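With one protein chain withheld, the remaining protein chains of the complex are depicted in position.
Letters are used for the chains, namely A, B and C, taken in the order the chains are written, and counting of residues starts over at 1 for each.
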Amino acid sequence: MGKGRLEAFSDGVIAIIITIMVLELKVPHGASFEVLLPLYPVLLSYVLSFVYVGIYWNNHHHMLHAVNHVSGRALWANLHLLFWLSLTPFVSGWMGENHFATVPVALYGFVLLMCGVAYFILAQCLAHGEHGNDALADAIGKDWKGKLSILFYVLAIASSFFYPYLGCAIYAGVALMWLIPDTRIEKRLRG
Amino acid sequence: MGKGRLEAFSDGVIAIIITIMVLELKVPHGASFEVLLPLYPVLLSYVLSFVYVGIYWNNHHHMLHAVNHVSGRALWANLHLLFWLSLTPFVSGWMGENHFATVPVALYGFVLLMCGVAYFILAQCLAHGEHGNDALADAIGKDWKGKLSILFYVLAIASSFFYPYLGCAIYAGVALMWLIPDTRIEKRLRG
Amino acid sequence: MGKGRLEAFSDGVIAIIITIMVLELKVPHGASFEVLLPLYPVLLSYVLSFVYVGIYWNNHHHMLHAVNHVSGRALWANLHLLFWLSLTPFVSGWMGENHFATVPVALYGFVLLMCGVAYFILAQCLAHGEHGNDALADAIGKDWKGKLSILFYVLAIASSFFYPYLGCAIYAGVALMWLIPDTRIEKRLRG
Partner (left out) sequence: MGKGRLEAFSDGVIAIIITIMVLELKVPHGASFEVLLPLYPVLLSYVLSFVYVGIYWNNHHHMLHAVNHVSGRALWANLHLLFWLSLTPFVSGWMGENHFATVPVALYGFVLLMCGVAYFILAQCLAHGEHGNDALADAIGKDWKGKLSILFYVLAIASSFFYPYLGCAIYAGVALMWLIPDTRIEKRLRG
């Protein structure tokens, strides 16, 4: 089975997720700077989630680029990933509206963690599917960033019960790790 | 007429349906675990509907894969299917907010039933269109899963007037039947 | 300039328009049949608008199929059409919530009229663009359905000030005219 429609459908769902998150940024009553100020945590939360969903789209893009055939199992692994990503607008809005309080920050981390796990499962399905895909299997075996991220999410969830802002800082740090590509390390580890 | 835009448009509509359902999961006031608890029926309903819409996307994907030409009649049969699918967010939200009460569960089943019927009509249009499509016609003639599903939906609607949870259990069972492919049976029945 | 991205973008916008209209169908409070009943005008309005947007997608699909190159002017004529189509969810929701009262029915007709005019302008741009397109120019010259529709919209707007339901009936009639293809007439008039 070709991968064209899987890519198109995933692009569509991710595009909608990344865009409807902005609906959590409700138009305030009043026309002054003052009515905007209470929105800054929602905006911060939106920026963080936008970057995360962007990272997933980016990685999804790269992973499927290396794949030729997609099994039925991988279609469902992909929908599983999209399911957890689709919860991002909800947890992002909840975290922002509650000014990064403990439980929302922990739940946000839980959804990030499940997205990471779902991405790992999808990668396994694609690499070890019917047709095999040694290049991808190699790359995934060395996916230190993915494994490190999952560890950090667990740490962030735990720390959010003591210092929620530390949890947020870890989420931002993981996002930065994905954003700033250290090409030297990447080449050695992936190539 | 080619099938490219039909696939692209259907992917777009299904991607939006599957994603806007999450908007029924309204961000609660308060930041504690307690304010999340009342959301669990809405979340359960969302999971069930996500799986159903995913199954339709998956099956739609496979069916159109086997088709080369699409008649004008099939374009409308496809829009008819998309219409019933587009009512899923509404009935899913209503069922979740009312904790799986009788009438919402029955209406949910009615929409599933109409989706099943619309899918059947689309399959007939594609198989017996101008250009004919014997391979698809054969596969459809043996579409025991589709026929069984419609029977189960009717049963579930009827039972929801006595035990609404039984109706929900049947919906979940039908979804599982589609999710867990018994390749042996499938090969014998389809091949 | 190729037509691929124009088709993809239009498919995306039309898919979103046709799907977000269902958001006007607000989940009611309560779980009985009674709370559903007041929704029937909104549902009727949704069905009518779904069919109209579907007709536009269908016709847009056919028209662009006959075109090879798209001028910059046609890109804007296309955005102009998408603008008027994007107002459909608003007028559809307003008409449904007000049980097909005079002003909403007239405004609904006005948006349909502007969609028809915008479609006509787009067809002219495509047929008489830089590269010319005689086949399309011929077809448009004989586009009796498009011209008849615009006449009917004007009639419906006028009649909605006396009998709003007559206006609605005309809208439904025009939709039926597009849905039921009289292939004999079409072949003689288009071929």
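Annotations for the structure displayed:
What we mean here is this: a residue touches a chain if its C-beta (ideal position, glycine included) is under 8 Å from a C-beta of that chain, and two chains touch if they have at least 3 such contacts.
Bear in mind that the values here come from a model prediction, so they are computed numbers and not experimental data.
Checked against the hidden chain, the listed residues C:P89, C:G116 or C:G167 yield one contact partner: C:P89. Touch with the chain omitted from the figure is made, among C:P28, C:G54 or C:P104, by C:P104. Contact between chain A and the unshown chain involves residues 7-8, 11-12, 14-16, 18-20, 22-23, 25, 27-28, 30-33, 36, 47, 50, 54, 57-58, 61-62, 65, 179, 181. For chain C, the residues in touch with the chain missing from this view are 1-2, 5, 8-9, 12-13, 15-17, 20, 23-24, 72, 75-76, 79, 82-83, 86-87, 89-90, 93-94, 97-98, 101-104, 107.
The working rule: only the chains that are shown with their structure count from here on.
Inter-chain centre distance (chain B to chain C, centres taken as mean C-alpha positions): 27 Å.
The geometric centre of chain A is 38 Å away from that of chain C, both derived from CA atoms. Across the assembly, chain C contributes 12 as residues in contact with two or more other chains.
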